[in-house]
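Take this structure, written in structure tokens, and hold onto it; I'll ask about it next.
With one protein chain removed, the remaining protein chains of the complex are shown where they sit.
And then chain A:
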């Protein structure tokens, strides 16, 4: 099919598709992954020195796949989403579902239902808008860990 031919052609030219307009994946790989965490019982616990729970675990798993070091910032949803928009963060986690109103201001991963303590929610992680290579790499890692 044409799409496959286009994919092959682009791959042959050494172009990465999808790619990030602002180069997030390139910057994060082998570097620093800046993550915002919103407290959410059972999913994100922010009492300790660094956030714990199923979602921070998934983030650490993803960071390993791209050889990144995670730095954390804890705050409220609006503060962290604004930081994401301003390019101060690469990823925001919390009790966000695929119905989140933040879709206006952030990119969403697909919804994942198999995360521990999701309680039937279809959970998403927030990424900067339009950073599609970063988003795709993240989703690939999540698919490995907690399935589609």
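Definition applied: contacts are C-beta pairs under 8 Å (C-beta built on N, C-alpha and C of every residue); 3 or more make two chains touch, one makes a residue touch a chain; residues count from 1.
Criterion: contacts and distances are computed from a predicted model.
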UniProt protein name of the chain not shown, from "ATP-grasp domain-containing protein", "Thiamine pyrophosphate-binding protein", "Cation transporter" or "Altronate dehydratase": "Cation transporter"
Residue numbers in chain A that touch the chain omitted from display: 1-4, 6-7, 10, 15, 17-21, 107-110, 127-133, 135-136, 139-140, 143, 148
